[in-house]
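Removed from the display is one protein chain of the complex; every other protein chain stays in position.
This part shows chain A:
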Amino acid sequence: MVFGKMFMKILNKDRRNKQISILIIGLNNSGKSTIINYFKNKDDRKFVSVPTIGFNVEHFENQGISFTAFDYSGQGRYRNLWEHHFKTCNGIVFVIDSSDRMRLVVVKDELELLLQHRDIKRRRVPILFFANKMDCIDALSSVKIAAGLNLEKIDNKPWQICSSNALTGEGLQNGVQWLTAQIRECQQTKELPHE
């Protein structure tokens, strides 16, 4: 009986290390669901994406780590749902439509709200920005977006911005590799004082 409990404990610990929950957020029509779609198995992929209502929970594996992704709807009326997972998430993926110049101010406003949130403000959560739709003619470069969003002011969290094209998968793998490395680092530093 005691042995069984111990075994379960080890098992849980093992799982906790590998089960990582990430938040996929960003404005509507920025390509969040399409990005998630790319990481799924070839058989599970959808060909047509429809605007997400509320949020979808997706599981996928990458570099031996199993991710649970909360793919939130970016529509204005659902954006207040994002904060419900701020406390528990290990990493945030912020998707930006780099061709939508007009709404860069909205992105900035939402990012400020996110960074000022009480569950995020003091936590060291890696944030990965995808400057999506890089294939569009009028797309802004990732450098311009980083400057436009004042990303250099984020000092207590690791962040990275990657240009991406969710339809072809360009840039996605690089971004997720960075995110995985950062999450690992964050978890190790968190566990160090215990051991």
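The criterion applied here is as follows: contacts are C-beta pairs under 8 Å (C-beta built on N, C-alpha and C of every residue); 3 or more make two chains touch, one makes a residue touch a chain; residues count from 1.
The rule we apply is simple: contacts and distances are computed from a predicted model.
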{"item": "Name under which UniProt lists the unshown chain, selected from \"KLTH0A00792p\", \"Bardet-Biedl syndrome 1 protein\", \"Mitochondrial import inner membrane translocase subunit\" or \"Coatomer subunit gamma\"", "value": "\"Bardet-Biedl syndrome 1 protein\""}
{"item": "Absent-chain contact - pick from A:His85, A:Arg103 or A:Arg184", "value": "A:Arg103"}
{"item": "Full-complex contact with the absent chain, from A:Asn28, A:Asn56, A:Gln173 or A:Gln187", "value": "A:Asn28"}
{"item": "Residues of chain A (touch criterion as defined above) contacting the omitted chain", "value": "27-29, 76-77, 79-80, 100-106, 108-110, 113, 138"}
